[in-house]
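Only one protein chain is missing; all other protein chains are in place.
Should a chain be cited, it is by its letter among A and B, assigned in written order, with residues numbered from 1 in that chain.
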Amino acid sequence: MNVKKGKARSIFIGVCVAPAVILFFIFMIIPTFNVFKMSLYKWGGYSNNKEFVGFENFSKLMQDTNFLRSFQNSILLVVCVTVVTMALALIFAAIISREKIKGENFFRVIFYIPNILSVVVISAIFAAIYDPTTGMLNSILGIFRGDKDPILWLGDQKLVIFSLVIAMIWQAIGYYMVMYMASMASVPESLYESADLEGANHVQQFFSITLPLIWTNIRTTLSFFIISCINLSFQFVKALTNGGPDGATEVFLSYMYKQAYTNSSYGYGMAIGVIVFLFSFGLSALVNLATKREPLEF
Amino acid sequence: MKRKLLTLLLAGSMTATMFAGCGGNDPEPATDNNASNASTDDDASKADDNNSVEDTSAPEEDASVEEQTLKVAAFEGGYGADMWSEVAEAFEASHPGVTVELTIDKKIEDVISPSMKAGDYPDVVHLATGREAALTETLTKEKALLELTDVLDMTVPGEDVTVKDKVIPGFFDTLGTNPYGDGVTYYAPMFYSPCGLFYNAGLLKEKGWDVPTTWDEMWELGDKAKEEGIALFTYPTTGYFDAFTYALLDSAGGSDFYNSCMTYEDGIWESDNAKKVFDLIAKLAEYTESSTVANANDQGFTKNQQLILDNKAIFCPNGTWLPGEMAEAPRADGFEWGFMAVPAVNEGGKGSSFTFFEQMWIPAAAENQDMAKEFIAYMYSDEAASIFAKSGAVQPVAGMTDQLDDDNKLFYGIYDNGATAVMGGFASTAPVEGVSMADTLFGTVNSIVSGEKTVDEWQKAVEEASDQLREAME
Partner (left out) sequence: MKKKKEMSAKSLYRLFVYVVLLALAISIIVPVAWVFMASVKENSEFYGNPWTLPKGFYFQNFIDAFETANMGQYLWNSVLVTVMALAMLLVVALPASYVLARYRFIGSKIINILFMGGLFINVNYIVVPIFLMFVDGDTFLRKIGFADGFFLNNLFVLALVYAATALPFTIYLLSGFFITIPRDYEEAAHVDGSGYFRTMIQIMMPMALPSIITVILFNFLSFWNEYIIAMTLLTGEAKTLPVGLMQLTQAQRAAANYGQLYAGLVIVMLPTLILYIMVQKKLTQGMSLGGLKG
């Protein structure tokens, strides 16, 4: 009986897990392995002249000020966008799902829209908003600060990265809000009812009920958000500033592309890929560790 | 048409060379490892085809014409696609048995490089250097192009002159055709156009200001204009500083100095002549319209060009496509384009203008190489050149400018006042990780305008990049 059961269990596990593992291996593990492998070569991309150079690409990277700058920019973007987006998304999700807000569905539908738009569309929109003379932002600000020199949202090298941050938050916030609303909806209503009876206000309820119960979900999204942030920052940079002005918004993926595909340094580009991989892995692991709690069941 | 601005849009612009991967056919079969199983097959079939090309290209053997297909890939620039179909038809008519299979696209890199990676090469490619995806440069650096030196001595089909004699002197002597700087031609020069300074001629007329002919007059004009709230200068993106800087360099130190710069000679960027150019651009930066930097990207560059039309700025460096590009844009009353060469850097010296031209080349792995060379030679025939000229594309063939309309005569007449024609950009090098001369030399202009970097920092960075690239020259 026991043996039979064990066999059935093994078959069940095998049938369920094997297809996923096989697909994952072929389309993700092997290509990633190749990225790591190519990072040790000097290769332009077209010919068969691959020259093994060991860690030379990496040691060059450490002295490449452009790369270090793109690294800084990436970290700044990831931190700013993550913190603001997460906080706002949680608050809005809680407000919409807990306060009896009229037009809840309307807000939900609207807030999610930026996320379904292509980055190309969003960039076109923000290019118009940030326009120094005719842009929406400067014309609104002009009411308060008068006709002084216009603010160059995409021209000021200290400002431009935050202009990107705003566009990215605008794009991402709805996505995470809907995500949190979905998980908040599975928190049993009875918990809130009894909390109401005990006289806890909504802010207290948010911290003592909502947050702990959707904590697993928050952790998931947080780790995931860091990855998607790195990805999106690249797409936005490509469409909005192309790394400019003069490298002020270069992020490491855009730098990787520049190196691998327009500077014919494919191996060097893959070395940057390796660093991006290790970086996102490390950062997420750190976040994951810092937010570890016992999963609550309800 | 903006030759370097066409691209961009997310990673898309990258994909051209992104397929950098699968073993293409290397001209040097030595280090063939796992990648290209196909190359041996291709080489074999290439040999067959070569033989057949020789058969058919002999006009006497009409009876035994062998059908063959010439695959031509062409970049569709501002001149449109129609002229290519017309030229292809004319080529077919004069070469019985040959079918031209045309691929024309505004992003031709994206169309051809995937199949190139898969071992399927076009026979002839018309695609300039200086594009963002840099397919031409990549193939050059990888030595995957066919040598074209013998095309120079070929007779232009249907005529009795050689290619060398037909083409305007000077075009085959530059790094723009001989990318390694060793006298061996790999690119055939196509459609040339002068780059210089476009200006707001209507405004100058209205205000009674003279067109400056020296930089001192330029600064005077700048001060006068500033009082009226008009900026002297703007630029679409820093990419447009290439032609402008080249012209300044040549004007500052002559053609030998220019070639030394382009071949990364040691210390050349720290020389006095180079310093003059850096200082001049830095001074120009002070006269630059304040919102220029914010729009100096691929999304916003037309807004910078619009500044000229709106009487907010006077000069901008550009190429002959500018009036066409802005044809539909609204403009101030009485607006008129003016176009001039870059004023001389040295007192009493000559002004100069960089001549931009596009290139045609043959991949080393092309199947019908001889017919491809025949096609390139045909590009310089009166027949082909006239077809191109109808669309405004000017082949570097003597006498072509007579066929142009008035606008274009203005552009191509830029050299009539004694300005020097400057040709050819930086020499090709093996790829150097993390070093890009274009980013260092031109991209930094944004930082000079906004005051983030000093001229000394700029100059030093350019010299460093030059040092590293020199080591990679072959």
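Criterion: a contact is a pair of C-beta atoms (placed from the backbone, for glycine too) under 8 Å apart; a residue touches a chain by one contact, two chains touch by 3 or more.
Because the structure is a prediction, the values reported are computed rather than measured.
Touch with the chain omitted from the figure is made, among A:74, A:223, A:241 or A:264, by A:223.
Note on the undisplayed chain: of the listed residues A:68, A:83, A:185 or A:286, the one touching it is A:185. Looking at B:94, B:214, B:302 or B:468, the residue that reaches the missing chain in the full complex is B:302.
Where chain A meets the chain that is not shown, the touching residues are 8-10, 12-13, 15-17, 19-21, 23-24, 26-32, 34-35, 38, 92, 95-96, 99, 101, 105-121, 124-126, 128-129, 131, 134-136, 139, 170, 174-175, 178-179, 181-182, 185-190, 216-217, 219-220, 223-224, 227, 230-231, 234, 253, 256-257, 269-270, 273, 276-277, 280-281, 284, 295-298.
Mapped onto chain B, the interface with the missing chain covers residues 1-2, 5-12, 15, 18-22, 37-38, 76-78, 106-107, 110, 114-115, 117-119, 298, 302, 306, 309, 325-326, 328-330.
Convention: only the chains that are shown with their structure count from here on.
Chain centres here are Cα averages; for chain A and chain B they lie 38 Å apart. Looking at the complex, you find that chain A touches chain B at residues 44-50, 57, 60-61, 64, 66-67, 119-120, 123-124, 127, 130-133, 149-150, 152-157, 234-235, 238-242, 244-247, 257-266, 268. Of all the residues in chain B, the ones that touch chain A in their complex are 8-11, 13-14, 16-18, 20-21, 23-24, 26, 28, 31-33, 35-36, 132-134, 137-139, 141-144, 238, 290-300, 303, 430-436, 439, 443-447, 450, 452-453.
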